[in-house]
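A single protein chain has been omitted; all remaining protein chains appear in their positions.
In this document, chain identifiers A and B correspond to the written order of the chains, with residue numbering beginning at 1 in each.
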Amino acid sequence: MTAQSPAPRGEAAPRQLPQLMTTPPLLTMRGITRRFGKVTALEDVDATVYPGEVLGIVGESGSGKSTLLRMMNLEDTPDTGTYELDLPGLGGNLFGLDRFERRMLCARNIGIVYQNPHLGLLMRHSSSGNVAERLLIAGERSFKVLRDKAREALDASEFPLERMDARPIELSGGMQQRVQLAKAIALEPALLLLDEPTTGLDVSVQALVLDTLKRLQRDRSITMVIVSHDLGVIHTMADRVMVMRRGRVVEQGLVDQVFQDPQHEYTQQLVHAKL
Amino acid sequence: MTSLASLTKPWEAFSYGFLDASAKRELRRKMLKAVAVPGCQMPYASREVPIARGWGTGGLQVTLTLLKPTSVVKVIDQGADDSVNAASIRKFLSRVSGAGETWDTGEATILQSRHRVPEEVLREDQILVLQVPNPEPLRPVEPNMSVARQMHADADYGRLWLTLYEQMVRSGRIMQGAAYPSLVNGRHVMTPSPIPRWDVPKLHMARHLTFLSAGREKRLYAVPPYTRVEPLVFSDVPYKVEEHHDLTCHRSGLTGYFMNEIPQDDGSSSFEVSDSHFGIKAIRRSEGEALAAIDTWYKNGELQP
Partner (left out) sequence: MTPVLDVEGLSKRFHMYHLDQDLHAFSGISFRLHAGEFLLLRGENGVGKSTLLRTLYRSYLPQDGHVWYQAAEGRIDLATAADVDITLLRRREIGFVTQFLVARPRVAADEIVAEPLRRAGVAQAEALDEARRWLGEFGVKRDLWRAYPTTFSGGEQQKVNLARALILPQKLLLLDEPTASLDAGARAALVRRLADLKSAGVAMIGVFHHPGDVADLIDREILLTTQRLPDEAGAETQAAPKAAPGDLEHVAV
């Protein structure tokens, strides 16, 4: 593991490279730096995600966590840094791909759920159609297969199937997130990115959506990266957590370790502030 | 001795074929480009012509560029040669170029048409010019035209199928009537102008050259001869044309062609063949006139391969 917290007092022994995990990481980002004018959104960020793992990214607003997630979805390119995914037939820095290659890569291998459903959904089309669009991009042309797969994905996202042809605009926030999720998992992506997936939802709905995610993770062992400023969400969802502040990773580790025995001053403040 | 008269042309009220030489040169270049990249929309500087934008200015400019004195033009409006608009355009074309006028599909060398392809098969030496109101098939699914351009570049046409998917879900069948989006030469999706579904298969591997031009939107595109034109369909939902196979024209007695529906006072409908001169020829034939028979795309309501 790299990018440890910058040696605070009482630093624990540095962690080593994986010995038992023989599969290479699914996602590897190195030295990501992104500046918007004078503002540095990300400064030399490294990230590694192993297959089947759930990585949580926490941090306050403006810490760069969403920017990093957007880069994982190839929506933005950093000033410097590399991004690799360990997928068959894929090599080299993904930031070097052109728009068309990125689109195909993302459609087939990466699913994303945004905090704002308007970013992820076509509001004028039906919910099942939104899911079908993903399959259409990947080249599926059979109406029956589209219909069946859309139904399957919506069902896996625990969306009420009798409403599958309603337009997202007619649905509640929690239901819209389920449609986004169904769309994201329709092609069984290698990587599922979640950008504050439950922020803005009622507490009860939030629990339901998290539960759906947890179930999906367990049954399909999808690799996930989940961004949230809500430590509770990260605690229930993630195996490992990365704490970000002002565009830097201040600490990362196992979720129970970071929350119970935070090493960095900022993380301690964050954890102590948790209700 | 060189005189001024020998160096200049005598004064004329307008250039040959109405458009000035530079306009025609630009159009010719864009038309060649359009032929080179089948189905791809080429922008051009649409000129003023003496009809209103939206009444066929795009088709008119392409036709004017193609005209020569030996051309014979046919202009149809929804299949009819005798509508005011068709008659005016045809008259204008022959007046500015000296080209011949005809109603007969077989005689014409250039056919300008609004929303129909004639029933009789076109030959290699004929050019079909279709007037297009909206050249962008992606407009209903992507309001931002810059993004739509990118989608064309990426052959990102999934959302067109999405529209069809929604129609299937809501109505159980595909509801797209006219302007059925079609893939040209396996690469670009074009709208074939608002021709009925009946006419789209006529463009597939056709012997003639088709230009489609939108004057208001300043875009033209082409389907060269012997080029694939495939309507977008689901692999398990076959393409269907209008069910006009067993309708009979009440004037000419023809059966198995695209018909216009004429509502009757009693609430029923009668039908007449939409390609009006094709109907007229059938009537004249039945009255004993010997007219050369031209092959038709459909026979007994079935598309001929």
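FYI, a residue touches a chain if its C-beta (ideal position, glycine included) is under 8 Å from a C-beta of that chain, and two chains touch if they have at least 3 such contacts.
Just so it is clear, the model here is predicted, and its values are computed rather than measured.
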Displayed chains contacting the withheld chain: A
Residue of A:59, A:81 or A:253 touching the missing chain in the full complex: A:253
Missing-partner contacts on subunit A, residue numbers: 1, 8-21, 50, 53, 207-208, 210-211, 214, 218-219, 221, 236, 239-240, 252-254, 256-257, 260-261, 263, 265, 268-269, 272
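Operating definition for what follows: only the chains that are shown with their structure count from here on.
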Distance between the centres, which are taken as Cα means, of subunit B and subunit A, whole angstrom: 50
Subunit A contact footprint on subunit B (complex, rising order): 150, 153-154, 156, 158-159, 161-162, 165-166, 168-170, 233-237
Of all residues in subunit A, those that touch subunit B in their complex: 99-100, 103, 122, 125-126, 128-129, 132-133, 136-137, 141-147, 165
